[in-house]
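For this view, one protein chain was removed and the others were kept in their places.
Note that the chains take the letters A and B in the order they are written out, and that residue 1 is the start of every chain.
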Amino acid sequence: MESVILQIAARHMRPLLVILSLVVLYRGHNEPGGGFIGGLMLGAAYILYAMAFGVEKTQKSIRISPVALTGIGLLLALVSGLPALMEGHLFMTGEWTTFFSGSSFELKLGTPLLFDLGVYFTVAGMLTLVMFSIMEE
Amino acid sequence: MLFLFAILIGVLYGAAVYLLLRRNIFKLVLGLIFLGHATNLLLFVAGGLTRGFPSFLRDIPGEVEKMADPLPQALILTAIVISLGVTAFALVLVYRFYSVTKTVDLDELSENE
Partner (left out) sequence: MIPVLPIILPLLFMVVLIFTRRWLAFQQYFSLLATVVLTLVSVILLLDVQQNGIATLQMGSWPAPYGISLVVDMLSAIMLVTVSFIAIVIMIYSPGFIDKGRQSAGYYPISFGLLMGVNGAFITGDIFNLYVWYEVMLTSSFVLIALGGSAEQLRGSIKYVTINFVASIFFVAGIGILYGLTGTLNMADLAFKIRAAGHIPHMNGALMLFFIAFSVKAGLFPFFFWLPASYHTPPIPITALFAGTLTKVGIYTMFRFYSLFIVENALFWKSFILIIAGLTMTIGVLMAASQFDIRKILSFHIISQVGYMVMGLGLFTVGGISGAIYFMVHNMLSKTNTFLAGGLVYQRSGSYDLKKLGGLYKASPLLALLFFVPAMSLAGIPPLPGFFGKFFLIKGGFEAGDYLITAVAILVGLFTLFSMVKIWNEAYWKKEPEEIKKGKLSRRAIAATGLLAIAVVLLGLFAGPVSELTVEAARQVVLPELYINAVLGL
């Protein structure tokens, strides 16, 4: 099923959705949002693309397979527990650092964000894995 | 409000059981989805239906007391994620089953036993 409208929409929507999913991911610690919803949006972006252009072309344009994406996500979630050990705290304790503190660009980064990033990739990976395997047939 | 929720949950459970007992396996998956929704609502009600602020801390004194209990929401979110995963898997499974056997009937499922 080739639809020009869907193809044009998907081409323009994909970068927008990816950026939006990153915004949702970042604000997730103290505001509504987070890794799961962000991951769903990222997955949705690629599923939309796959609906318009087919699974094969989408796989090529992502370059990384959904399984590997899930693996990266799990790895990040695992790694996020480790900095706490180096600081001598218990496993999974949240550790934070602040960049540009005081200025208006203040950026707080910490291990919970890393964990969320892991969730983000895992969810996106699993979602695309399932959807692609249904759509391929 | 509690009464309405009780009715809603009951209706959802009823619909879920009805769908689970159908012979069509796609309806079986729908039944699983309804079952998940009904239970998420049950968690929501069990945590207490209090009106309050969303539980994001700001520097307003006395806000903690007015906050809604965040834990049931966290539980529901987790339960939703899990039922999403299981539903996705069940869909793939049922689809595979359909493409292998070319039938959606549960009765033919138990044919060779």
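Everything below uses one rule, namely that a residue touches a chain if its C-beta (ideal position, glycine included) is under 8 Å from a C-beta of that chain, and two chains touch if they have at least 3 such contacts.
Please read these numbers as outputs of a predicted model, since none were measured by experiment.
Note on the chain not shown: across the whole complex it touches A, B. Residue in contact with the omitted chain (choice from A:23, A:68 or A:109): A:68.
Seen across the whole complex, the unshown chain contacts chain B at 20, 25, 28, 32, 35-36, 39, 42-43, 45-48, 71-72, 75, 78-79, 82, 85-86, 89-90, 93-94, 96-97, 100-101, 109-110, 112-113. Considering the complete assembly, chain A touches the hidden chain via residues 67-68, 70-71, 74-75, 78, 81, 84-85, 89-94.
Basically, only the chains that are shown with their structure count from here on.
Contact residues of chain A toward chain B in the complex are 30-32, 36, 123, 126-127, 130, 133-134, 137.
Per the touch definition, chain B reaches chain A in the complex via residues 54, 56-57, 77, 81, 85, 88-89, 91-92, 95, 99.
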